[in-house]
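Since the structure comes first, as structure tokens, the remarks are kept for the end.
The complex is shown incomplete by one protein chain, all other protein chains being positioned as in the whole.
Letters are used for the chains, namely A, B and C, taken in the order the chains are written, and counting of residues starts over at 1 for each.
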Amino acid sequence: MTTFKVGVIGARGRVGQAVCAGVSEAADMDLVATIDRTDPLQNLVDQGAEVIVDFTNPNVVMDNLEFCINHGIHCVVGTTGFTEDRIAQVKQWLEANPGVGVLIAPNFAISAVLTMHFSQLAARFFESAEVIEMHHPNKLDAPSGTAIHTAKAIAEGRRQAQLGAQPDATETALDGSRGALVDDIPVHAVRMQGTVAHETVIFGTLGQTLTIRQDSYDRTSFVPGVLLGVREISQHSGLTIGLENYLEL
Amino acid sequence: MTTFKVGVIGARGRVGQAVCAGVSEAADMDLVATIDRTDPLQNLVDQGAEVIVDFTNPNVVMDNLEFCINHGIHCVVGTTGFTEDRIAQVKQWLEANPGVGVLIAPNFAISAVLTMHFSQLAARFFESAEVIEMHHPNKLDAPSGTAIHTAKAIAEGRRQAQLGAQPDATETALDGSRGALVDDIPVHAVRMQGTVAHETVIFGTLGQTLTIRQDSYDRTSFVPGVLLGVREISQHSGLTIGLENYLEL
Amino acid sequence: MTTFKVGVIGARGRVGQAVCAGVSEAADMDLVATIDRTDPLQNLVDQGAEVIVDFTNPNVVMDNLEFCINHGIHCVVGTTGFTEDRIAQVKQWLEANPGVGVLIAPNFAISAVLTMHFSQLAARFFESAEVIEMHHPNKLDAPSGTAIHTAKAIAEGRRQAQLGAQPDATETALDGSRGALVDDIPVHAVRMQGTVAHETVIFGTLGQTLTIRQDSYDRTSFVPGVLLGVREISQHSGLTIGLENYLEL
Partner (left out) sequence: MTTFKVGVIGARGRVGQAVCAGVSEAADMDLVATIDRTDPLQNLVDQGAEVIVDFTNPNVVMDNLEFCINHGIHCVVGTTGFTEDRIAQVKQWLEANPGVGVLIAPNFAISAVLTMHFSQLAARFFESAEVIEMHHPNKLDAPSGTAIHTAKAIAEGRRQAQLGAQPDATETALDGSRGALVDDIPVHAVRMQGTVAHETVIFGTLGQTLTIRQDSYDRTSFVPGVLLGVREISQHSGLTIGLENYLEL
């Protein structure tokens, strides 16, 4: 069995700790280096890391990527803040190191990535489609970024099939009851003590509905996606945006 | 076994037909008279009806009730439009006929009535509570009357327990994403091809949620509640508003 | 807009009536011939039918197919009982009429077909997978054919990914509580008054689940799939088994 030599950057953050635990428990991976604020990136090279996982912050992630790409280390990246300028910069570094792979993904929860993908596939077969997301009440924005992405994916599927407007005879409605329209798809956000992160997509046509639901029960739900990224990245040189591109769906 | 002699008023309407079928199939009931527009109410007396079921319309229901109450016939009523004046009038007729029972209910779907009742009971134990209703897209109003009643019942339960505001840290939200506030309870309305009438209530507190869900799959869902009303009404003389008062919960 | 000239065989059966209604309401279809027991198939030719829909029974379906294929009419078939011998016979007729398409599908409910397809795609990403189907209590077999197909599709997806056995530490269990094993996938069957046909597939991995659910609310749920078959069949000459092959997923 291949063993992947993995380094984790941002290893002492809450997410980083979960990544380190996941890598350590994976039978086919060795956690060879853990980097946090003051640790030199050179440790990654010294310990022979083949792939790094980066859940840090926008202030340091570009330095991390430049170093790793230039040293031939693949990069699985969950850090946010990738503007078009930054994407262009990463591509430039990769051109000079053509064997290296970089995966940047806004969401590593496989169940969420599949929910979005299946929703886009299903959209064209149903006259009606709505999204309901539910999160813990400490969340600052509504609806969630994942729900907005999902609604846009559904809208794109509907446009390709020239489905037109959803049927809706509503004449009198209390403000807000019909949700927020994201690209003409109603999106509802529930804030609920005790929950973590959940998304439900409902599709309807004559006499039937299809429901696709994703539940994240705790903050480790991104780990399987990160490990999948580590295992597959050597097959995907260059820049890949979005875990769905690794799933061979 | 007691056999209930039942008359149905509005017998040829869509709802009335379903009531007639339900009464006919019930082993403990005889359908002794069916009345529609031009049929004389006197048939009810001639055929010995003990209970009538009235799903007609506001224009004729008061005449029906006056006749039945004065002839000692119990009345199970699903017709709408009962203003306070009308309620007072019915009470006056009943005072003159003290053995007669009248049940007026806005909703005879037992699953919906229980959802409202359980929601009111559960409300005080949970910091968070939201209502999501889903209906076919031909519905004219949003949210449904049942969802509004449910939200008000939850709010009343919360007030009695002095729960205060729901936790919600939302800072930026798309308009409508957080639903309509009914007595401070968020209510979300989904309109979905292929569905009939559905209501979900979610409650949350530390580490857990409780979900109560009601699904009506077709337009016969009010029949079990009507039959229950017919069976119990002789034990409830005078005016009763709401099927929940017959359920001994 | 193309208009499809459609004939319906078995037109007065319960399913056939729903197909006729669906074809009549479709803006892009003309219902040109309806055939039941004693009607001559020649009517299909006389009325210029381009596609027929056959929901009949195993005793007559082969005669219907032979006639239609030999007259250049495409066939959308929901009738059951296609043994390997029958499949071979249909293929032979089609070889002699190479422009004709025949679609034979065990399930035309698009939501059910997508549930099976998405379940097979998702299976390899999750350690755990179980199927719960729910039907009205008059159903004679348990679990449903759809649930068995779904379990086999999941098992196939797991085998390809070499997932091995599902995690399950159960030491003491009441007989039946863990469901029936279909190709090592637990399948649970619920029989519930008031319901129609419903299937839920749950997948789990670290910290998350993915749930795919299909609800059929009434016996019209196969109609959208039949209409899709009518629209697409001219693009699929020869024999196709399973509606999923028309969905371009």
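Criterion: a residue touches a chain if its C-beta (ideal position, glycine included) is under 8 Å from a C-beta of that chain, and two chains touch if they have at least 3 such contacts.
Everything numeric here is computed off the predicted structure, so don't read it as measured data.
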item: Touch with the omitted chain, as defined above, among C:2, C:38 or C:172; value: C:172
item: Residue of C:44, C:90, C:103 or C:187 touching the missing chain in the full complex; value: C:187
item: Sole contact to the chain not displayed, among B:89, B:170 or B:220; value: B:220
item: Selected from C:30, C:66 or C:127 as touching the chain missing from the view; value: C:127
item: Residues of chain C in contact with the chain not shown; value: 126-128, 130, 132, 134, 137-143, 166-182, 186-195, 202, 204-209
item: Absent chain, residues of chain A that touch it; value: 194-196, 217-218, 221
item: Residue ranges of chain B at the interface with the undisplayed chain; value: 22, 109-112, 114-115, 118, 121-122, 125-126, 203, 205-221, 223-224, 228, 247, 249
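FYI, only the chains that are shown with their structure count from here on.
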item: Interface residue identity across copies chain B, chain C - same or different by half; value: same
item: Highest C-beta pair count, chain pair; value: A-B
item: Chain at the geometric heart of the assembly (C-alpha centres); value: C
item: Rounded Å distance between chain A and chain B, as computed from the means of their C-alpha atoms; value: 45
item: Euclidean distance of C-alpha centroids - chain A vs chain C, Å; value: 34
item: Chain B and chain C, separation of their C-alpha mean positions in angstrom; value: 38
item: In chain B, residues with contacts to at least two other chains; value: 194-195
